[in-house]
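Rest of the complex left out; these chains stay put.
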Amino acid sequence: MAASTGLSLENEVFSKFAFYAGVVLIKTVVMSLWTARYRIPRKVFITPEDYVLSNTPVSLSQDADVERVRRCHQNDLENVLPFVLIGLLYVLTGPELSTALLVFRLFAGSRLLHTIVYLNAVPQPSRALLFFVGIGVNIYMAVAVLRSTSF
Amino acid sequence: MAASTGLSLENEVFSKFAFYAGVVLIKTVVMSLWTARYRIPRKVFITPEDYVLSNTPVSLSQDADVERVRRCHQNDLENVLPFVLIGLLYVLTGPELSTALLVFRLFAGSRLLHTIVYLNAVPQPSRALLFFVGIGVNIYMAVAVLRSTSF
């Protein structure tokens, strides 16, 4: 396996993939902190021991903003994690650099915008359109993987 | 590292893994669309802005079919994503092709059937048995990885 086609930073397609995968993964991980940013000032927690720490009576009520961030986080688990996995396999099919770069940028760009649109409740269909860009990239890459392999 | 043992489509074990990983990942990604297929005609959405778009008053009610698809999707996140990650590590332990192929096919076959059984509410224990095939494969591969490495 030559460095220019395998999983190595010397393979330019992989190196670009690593950058965009890193961006969307860090974004996904930070969503946890973003949830805490609403939970703590509003004292809406997920376990009884959290209420003890904040010296607040346990409540079963939910907060609309906390739930919005959580849904956005869940949407990342459903789309960003498959992107990184499918993308790793796609890199190994040896795509053209220009095609691969377009696909990675479309995904990363659409997911960053998706988060902004989701958290700010921008009117639909903006969120739906951005979601479809991401899922389109995932299906495109998965089909490329299946076409390069066999059962 | 020879092409025949690393993460390259020239390594037959990896090539087969890439095919079955691609199949279960595309299935997982499509679950999002399957949820929308029920949400839209039944006008049961996840955010207020979705209700605005569909010109429907905001409702907090849930739909049993939407929730069923979401649980099935969540089950994929819990099982399919670990399969692809553990499988990548397992391929690098250099398993026999025949063993690896059996394991990948058992996982992919059981997960496709699991989805059909889940979405159609086929009587238990069919879903439980299919779930255990998948989790058995994941534990088998993870043990093989741990046995080939050390702390």
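Each chain gets a letter, A and B, in the order it is written, and its residues are counted from 1.
Methods note: contacts are C-beta pairs under 8 Å (C-beta built on N, C-alpha and C of every residue); 3 or more make two chains touch, one makes a residue touch a chain.
Quick caveat, the model's predicted, so the values are computed rather than measured.
In this structure file the homo-oligomer totals 3 copies of one chain sequence, with 2 depicted.
One rule holds for everything that comes next: only the chains that are shown with their structure count from here on.
Listing the residues of subunit A that touch subunit B in their complex gives 1, 5-7, 68, 71, 77-79, 81-82, 85-86, 88-89, 92-93, 118, 121-125, 127-128, 131, 135, 138-139, 142-143, 145-146, 148-151. Looking at the complex, you find that subunit B touches subunit A at residues 1-3, 6-10, 14-16, 18-23, 25-26, 28-33, 46-50, 52-53, 73, 77, 81, 84-85, 88, 105.
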